[in-house]
Structures are given as structure tokens and as C-alpha cells.
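Input: one structure, supplied below.
Of the protein chains in this complex, all but one are displayed in their positions.
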């Protein structure tokens, strides 16, 4: 899994029927030190994340292992909202 | 999923029988700010996208989770045509 | 899928029994403008491609969705020989 | 699989129910010579690894092939704690 910050939303009216109803969030990747890593992903949301929140997301076939995404064309899913992460006993991020 | 712009088409007469009938689109990857990200993918099209349109595509095994691509040798599929995406309350792209 | 040019062959006598009989082709990746992209892959061949030909290949689990490669340890397969590809109405490549 | 060093932990209270109870570890990637490779991954822990330990982790669908992670949205799992690795007869790392 990787850490990211929800930056925005993507809206589509013409889409694969299997993804109807999904909230599609644009997530900017964070590096281990809570800086922008330069990449992004558009992810389905399995936990009710909002813009600005730091999240954990899974990619690939693992992104289909939630109730929201099972057997659907999804390769990235937000599966946790992060409260804190720490490195070497120091908080890198606290919600 | 990633954002991309349909740039062109790929035509093949000698191919795996399982992909007969597919429209193969060359999609240039976009970064989160709607600039060319430098990469591309050739994707099957599950939604009737046309050249110039901004789309959302899935890769890997998730690309086989549409009616068009199920159980076929496809690792990239266009599964939505993007209407808008916004970051921080600002429209980055509007169709 | 990605575009590549068949550059050579790989020969192995000691190998996983499940891949006996495969033709293993070394494929140099092409970018969207038909230039060498700097990478390569060794792919199984599902369509009878020859050295010098421009091909389309799939990677990951999707590479196992052909008769040649099903349930075998294959993560890259050539599934089409490209006749043409065009971008913005202009032929980038014609066989 | 890749080598990494456990650098810290990630805590989340709002998450996909299927990942309840997991210890989520932040692992910094190591290169083959035991230097920081610059990347990281957040991995589930199948072997009881602690901060500072050098581990081996698997990614993608293979990360779901442990008792802890089976059928869950996990794309990275620590599946071994490394005692030693050597290159060319020389110990690169010894616990």
C-alpha cells in the first residue's frame, strides 16, 4: 500500500456500468516523509474519505478485494484513512 | 486508474483471436494537472471513446473486468470518459 | 498493452517444463512516436512474430490469457502484429 | 520480492473492515548493496517483524497468499525476516 493525500474528484457520466455509483478521488502520492512524491492515482473510495485527508490505498488486483470494488474494473482503492504514522519514534503525520 | 487523452489508433490484422473486434486506442498519460506525463498505453475501449477525449483507464488484471475484455489478453482498458476533474475546488479539466 | 519491436531471441535448454516449446522473443519497447523507449521485455509469442516486426504485447496476468500461455509462468506475451498506428490523423508507423 | 528495512508504523481507525487487526509497517526499500533505495511501501506483517529489522516483502496479488492477508485488500506483505544476504561470497548484511 502507499500513502497519499486526497486532492480532488473526477466526474464521468459515460462509463462502464460496473462502476456506477463510485466516488472517484484523485489522490496525490506522498513519500515516507509526508512530501508530495510527484505521482497520483484515481482511486475508488471504500471508506468515505474526503478531500485533504491522508489515506492508504492499494493497487492492482488487491484493489478489487473490497465490497465496493469486487469483480469490477478497479485498480486502485482507498482502504484506510490514516490517523498517524511515525518513523523512528517521531510522528511524521498526525491527523 | 489513471487519466489520459486518446491520441490515436492501432490497427492489426494478425492477432490473438480473442481480441478480434476490439478498437485499440493509443492513450497518452496525463498528470494530475492535465499536462502530458510522457507515457502512453494502448488500451481496449469499453465505452466508445474517441480521439481527443480525456478518459480514465485501468491496468493489469482489473482491465479484464469489463464485458469487452473478460478472460482476454488485455492489460489496459478505457472504462470512463471524463466530464470534469477538479483539485482544491478548481476545475483542472472540463469537457 | 505496449508497442515494441522484435529485436532478437533468447534460447534456454534448462527451464520450467511448462514453458517447453515457447519461442522467446526479446522485444525493445517503443514510445508513442516510434522511437526506442530504452526498455525491453522477453515475451512469449502467440502470433508468429518475426525479428524486426512491430508488435503489441500484454504484461502481467493478462499475458496468460492466450492458448499458448494459459496457466504457465508467463508475464509478457505478443498478442498482435501491428499494421499501422496513427496519431492525430498522421501515420506514425506503417508496416 | 524486495529487501527493505522496517522504519515505522501506520495507524488508522477508519478502514476497510477486512484489514482490522493488521499491523501496518512502513518499509523503506533497500538496494542490493544495503543502501536506502529511495522508495517505501506500507506492508501488512505476516511474520512479526519489528522496527529496524531487514525484511523480505512481496507485492501485488502474491501479497495475498498468506493466512493473514488472503482475500483481503493487501498489495504488500512482509513474508520473511532476513538473517543474512551475500553477494559474490561477501556478506552484504548480517543480522
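Which chain is which? They are A, B, C and D, in the order written, and residues in each are numbered from 1.
One rule holds in what follows: a residue touches a chain if its C-beta (ideal position, glycine included) is under 8 Å from a C-beta of that chain, and two chains touch if they have at least 3 such contacts.
Owing to the predicted nature of the structure, the values given are computational and were not obtained by experimental measurement.
Chemist: Residue by residue, what part of subunit C touches the chain that was omitted?
Modeler: Against the left-out chain, subunit C lists 7-16, 18-19, 24, 26, 28, 40-43, 51, 60-61, 63-64, 71-76.
Chemist: Taking the full complex into account, what residues of subunit D touch the chain not shown?
Modeler: Subunit D touches the missing chain through residues 1-3, 31-32, 46-48, 56, 58-66, 77, 79-88, 92.
The rule we apply is simple: only the chains that are shown with their structure count from here on.
Chemist: What's the distance between the Cα centroids of subunit A and subunit D, rounded to whole Å?
Modeler: For subunit A versus subunit D, the centre distance works out to 20 Å.
Chemist: Per the centroid of Cα atoms for each chain, what is the distance between subunit A and subunit C, given in Å?
Modeler: 32
Chemist: Residues touching two or more other chains, restricted to subunit B: which are they?
Modeler: Correct list: 60-61, 63.
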